[in-house]
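Note that this complex is displayed minus one protein chain, with the remaining chains in position.
So that you can tell them apart, the chains are marked A, B and C in the order they are listed, and the count of residues begins at 1 in each.
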Amino acid sequence: MTTSVAQQAETSHADCHSTHGYITDKDRYLARLKRIEGQARGIARMVDEEQYCIDTLTQISALTAALRGVALGLLDDHMKHCVLGAAQLNLEAGEAKMQEASEAIARFMRS
Amino acid sequence: MTTSVAQQAETSHADCHSTHGYITDKDRYLARLKRIEGQARGIARMVDEEQYCIDTLTQISALTAALRGVALGLLDDHMKHCVLGAAQLNLEAGEAKMQEASEAIARFMRS
Amino acid sequence: MTTSVAQQAETSHADCHSTHGYITDKDRYLARLKRIEGQARGIARMVDEEQYCIDTLTQISALTAALRGVALGLLDDHMKHCVLGAAQLNLEAGEAKMQEASEAIARFMRS
Partner (left out) sequence: MTTSVAQQAETSHADCHSTHGYITDKDRYLARLKRIEGQARGIARMVDEEQYCIDTLTQISALTAALRGVALGLLDDHMKHCVLGAAQLNLEAGEAKMQEASEAIARFMRS
């Protein structure tokens, strides 16, 4: 009846991919990332066509904001599904996942 | 012998595109933006393949940092060529360009 | 033997304040915030003495980085103690706390 830590980690990892909510959102994320890719291509074209620098900067600001929106969404999903899922198994697994999320947040805030 | 403000604006705008330094850097910018577009495509693929969320966030952080590097470079070029070029014509033209750059900086810092 | 949601919220809130780790870190946070207050006072003095603007900006950058460090530390503590503490009680309580933390992260990233 006991579950090894390895098994728990396995289960918790599986949990990140199997929830219905995650699958539902995936199409929306892919659509947003498609737009982001188009924005990146548009910025390259603006530089290539030597469009006015301030306009290019405005587009880069918009792309940066869009990327942050995606990052915040993914982070929110991750914390609600993977981190809480792990915490449901046991505190230790939850703490390990939370530590990892915390480091990703710090990395993102400094990027 | 007098130059109208409209003519000055025209001249100063032309200045942004004609300097040798700008053309030289253009290829480097295009190469960086090509890489950025590839990074955006890679992130979409990671979401599509349901790769681990924290790894996707790390890639978004890297892309955000790369975009900021491009923005800082373009801004630096713009201020040294367009803004200073306008200021060489007259103070009023310089101030108008500086105001515009200042607003772009504020927009970028808030993005 | 059942615990009401209100009781759970109460317990989970108490959890944020009673852990030994939190108390230990408190003195360190207070020392860092004391330094931050001194940095703010130093910046006011620089403006008052009309010191060179670029030097003042450098000090504001340092203060901003110090504040972000404190925010990341508090957030990390909060997520490991309050959020995981709530998740230990039940999933619903954990999700409510996580939602709140997630909104705070978004707010901070946009500040």
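Keep in mind that, in the parts below, a residue touches a chain if its C-beta (ideal position, glycine included) is under 8 Å from a C-beta of that chain, and two chains touch if they have at least 3 such contacts.
Just so you know, these numbers come straight off a predicted model, no measurement behind them.
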Neighbouring displayed chains - absent chain, whole complex: B, C
Residue numbers in chain C that touch the chain omitted from display: 13, 16-17, 22, 26, 29-30, 33-34, 36-37, 40-41, 43-44, 47-48, 50, 52-54, 56-58, 60-65, 67-68, 70-71, 74-75, 77-78, 82, 100-101, 104, 107-108, 110-111
Chain not shown, touching residues in chain B: 68, 72, 75-76, 79-80, 83-84, 87-88, 91, 94-95, 98-99, 101-102, 105-106, 108-110
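To be clear about the criterion, only the chains that are shown with their structure count from here on.
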Graph class of chain-chain contacts, one of line, ring, star, complete, other: line
Between chain B and chain C, centroid-to-centroid distance (C-alpha), Å: 34
Between chain C and chain A, distance of the C-alpha-averaged centres to the nearest whole Å: 22
Chain A: positions in contact with at least two other chains: 68, 75, 101, 108
